[in-house]
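Of the protein chains in this complex, all but one are displayed in their positions.
Chains here go by letter, A, B and C, matching the order in which they are written, and residues are numbered from 1 within each.
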């Protein structure tokens, strides 16, 4: 199980909720912010395809693809995923064009979850973000099994929101069924 | 009138549709890709607020704020705005905390439009992006007057899509009523 | 071409916009309000299936199924389709269970459009209605080709809204390509 984390700060609410949701479960964290991931140059329609990019994306996606269950954890920034997460997602287009990677087929065998935390009525206003992830996973053939929306503002607020914690517990039960290599 | 353009390549479909929609209208273009805009460090809750960032964001937002009508033009990447655009939007949080900027009040006097072009059923699958922009503008108090969704895949395809062109024409009529300083 | 009209009053804004959008095009109108259509009794899981219902639904759906292009025209009531239209849509479940009707296969060969008129920011707040129709048509295998959203409040207001009329004109061009038997 891999957690792909788009937070801009460690130990924030997204982290805290993710840790609650994954309590007792083994997983590998990928903090996108710690890696150099350039915005995409859209070369999908260039004859030569995408140029090689001098950053960490390719190695990162190779490591992520080792895992069967992917959890996308992102704060809700301006009613969407963080820019750091979005730059990572945009680069998936490059993996799609990388024939030797066999990207889409590998993604179609994985299960995905989303964990997101926002401050402004996220259980309503983050629904378009959930919808966006659904389209992303539909395109990739990845099963979007479930999502967890937490509500918090100031750091560590999430730990005092009973609804978020209750839902994290319910989420934890669902995730506990995976026992990974 | 300002066009805030989140395309990763110039002369793509988003550009082409934007130019059609703004034909005969005076405006200033801001290509985000040409500027250095770092992802946000979320310091909203830090005692000292946001650190000064060594990039082009601050100058850019100052220029954009000179305009009364803002047009956000972005390709649909993975069913959302481009990562370049998202990083820019995320940084608005910094402007919100900048007391001398008077950001929210100034934004509340502006009108906003969105132009977006996608390849995979954007008139349905980009609706969550439109919804996201609605939340953004609601938060800022900016009037979200209208949007234009185009459909295209390969470069310049947009110019052969009669529905996109028809809608651009209708959009052009609406925008023509603005005569800027 | 068939127009399935869920208005509660004739000659309202939905009618007026539909007539503009279909100007010069031959079509058959079905005013749901003029027919007796009971709410569904959910007998999908009953051993004997659905009981025969003493109303006009069955004859109506048989007539509608004669047409290749279906236009669902409904006012936006409380951010959704009208109750009259919803009762009709709910009854489609009954047609699905009617083996001799071959309903789903026939629907999968049709094209669908939606025309809707609302008073409270329908170009944003009716998008969940458009999404709902997308799910409906996806389920039936019907191609959802396009939609037209008009904005109006008092009767006949629609005729003085330039954006609605401009979009109706663009819609009319798209629909003009159909010439029905």
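Observations on the structure shown:
As a working rule, a residue touches a chain if its C-beta (ideal position, glycine included) is under 8 Å from a C-beta of that chain, and two chains touch if they have at least 3 such contacts.
Because the structure is a prediction, the values reported are computed rather than measured.
When the full complex is examined, the chain removed from view is found to touch A, C. When the omitted chain is restored, the residue from C:16, C:60 or C:81 that touches it is C:81. For chain A, the residues touching the absent chain in the complete assembly are 123-124, 127, 130-131, 134, 144, 146-147, 162-163, 166-167, 169-170, 173-174.
For chain C, the list of residues touching the undisplayed chain reads 7-9, 12, 33, 39-42, 45, 75, 77-84, 86-90, 92-93, 120, 125, 128-129, 131-132, 135-136, 139, 154-155.
Heads up, the rule we're going with is that only the chains that are shown with their structure count from here on.
With angles rounded to a multiple of 5, the C-alpha fit of chain A against chain C returns 180 degrees of rotation. With every chain reduced to the mean of its CA atoms, the largest distance from chain B is reached by C.
Averaged C-alpha coordinates put the centre of chain A at 38 Å from the centre of chain C. Centre-to-centre, using mean CA coordinates, chain B is 34 Å away from chain C.
The residues of chain A never reach two or more other chains; the list is empty.
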